[in-house]
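A protein chain is absent from this complex, but the other protein chains hold their places.
Up next, subunit A:
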Amino acid sequence: MADSHTSTRQEATAAPGPGTAPGTGAALAPGVTWHRRPGTGHRRRTRTVRVWVSAGLVAAVVLAVLVVPLLVPLDNQSVDLARKLQAPSLSHPFGTDEVGRDLLLRCVYGLRVSLLVGVVAALVAVGLGTAVGALAGALGGWADRAVMRLVDLFSSVPHLLLGIFIVAMFRPGVWPVILSVALTHWLSTARIVRAEVLSLRSRPHIDAAISGGASRWRVAVRHLLPGVLPQAGLAAVLMVPHAIWHESALSFLGLGLPAHEASLGIMVNAARGSLLAGAWWPTLFPGLFLIVPTLALAGLAGAWRERINPRRRSELML
């Protein structure tokens, strides 16, 4: 399914000229008919809609987490047991939680923490992976083998388990979570970047640079690194939603952020008891706040991936 997207894109872009009925094909020359594959235009429109909806959602989320904290401060201690577990209403659009705090506000603050963790962890992970992968690819030989065995070693441990080990070594807080996610997620980027560097390195333009007197450093920085930057940037964007899920998973397990922080994972965890009491909103809204923005981000990243890398989609995992 994915492949048919790619192969038909160019045909879809080359729109029929004026005066031709859409969908019937334009006559290029007598006897030559330009066939349009069924479904092409529809798929293209679907993709465009998806990109715009994703972009709109991401913009709205970024705006919300930047603006709302300026207008409404979050008072973690504003416990009001008289208003606990109120269903969504006009004064509390998402309802209140089990100690009477406004869920909408906590969701926005939770998303802010999640985005911070996601973006920073993704940048650190991809930066680390790019450095390691580029080093392995550029040096080759013994260093390459050693580094890639290290990558294999890290990969052989389930990464959530490794992440739990790492957060368990520190006091709960934002930075241990970022460290934990970053240290467990540089592996795929390192592999991708190494493969890319290896294929770039054997190209004649690198030979030409060496023959032109370029140092190792200059070859790496001026000729190899710019070639892998689109891949690394894409890996970073794809990593953000993944890192957000990890933060939530760690917090849900009680290992991530301190319990009083507004974190989506903590909120979902705390809401489990209320769900049994019939209150669905403390679970639903934080869950939606977790899923919708991350899917929107992933949608944007997917569109970018199709642009820069139409034929190799399976290599990059979400």
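Criterion: contacts are C-beta pairs under 8 Å (C-beta built on N, C-alpha and C of every residue); 3 or more make two chains touch, one makes a residue touch a chain; residues count from 1.
Simple rule for what comes next: contacts and distances are computed from a predicted model.
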item: Name of the absent chain as recorded in UniProt (options "Urease accessory protein UreF", "ATP-binding cassette domain-containing protein", "RNA polymerase sigma factor" or "Fur-regulated basic protein A"); value: "ATP-binding cassette domain-containing protein"
item: Candidates A:135, A:150 or A:214 - the one touching the absent chain; value: A:214
item: Residue numbers in subunit A that touch the chain omitted from display; value: 203-205, 207-216, 218-219, 222-223, 226
